[in-house]
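Take this structure, written in structure tokens, and hold onto it; I'll ask about it next.
Only one protein chain is missing from this complex, and each of the others stays in its spot.
Our next item is chain A:
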Amino acid sequence: MRTVVDLTRCQGYAQCVFLAPEMFELHGEEGLLYATAVPDDQVERVRQAAAACPVQAILLGEEVSPDGR
């Protein structure tokens, strides 16, 4: 699984950091850095973080599979 955060929307509320500390990290006061690749054992936490983000900035999903169309 992959994740991307829409940082134009993110306001640094840091709920994600609290819910999935291995995947999200504040860099300085409010700059968010996130892990792009989500290991299986973190998927549920990232899902919770995505649900909790007040501005719905976190997207979790599979990448395009070019052959599976």
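Simple rule for what comes next: a residue touches a chain if its C-beta (ideal position, glycine included) is under 8 Å from a C-beta of that chain, and two chains touch if they have at least 3 such contacts; residues count from 1.
Simple rule for what comes next: contacts and distances are computed from a predicted model.
For the omitted chain of this complex, the UniProt record lists the protein as "FAD-dependent oxidoreductase", which is one of "Cytochrome P450", "ABC transporter permease", "FAD-dependent oxidoreductase" or "Aliphatic sulfonates import ATP-binding protein SsuB".
Chain A residues in contact with the hidden partner, per the touch definition given at the top, are 1-4, 6-12, 27-37, 59-66, 69.
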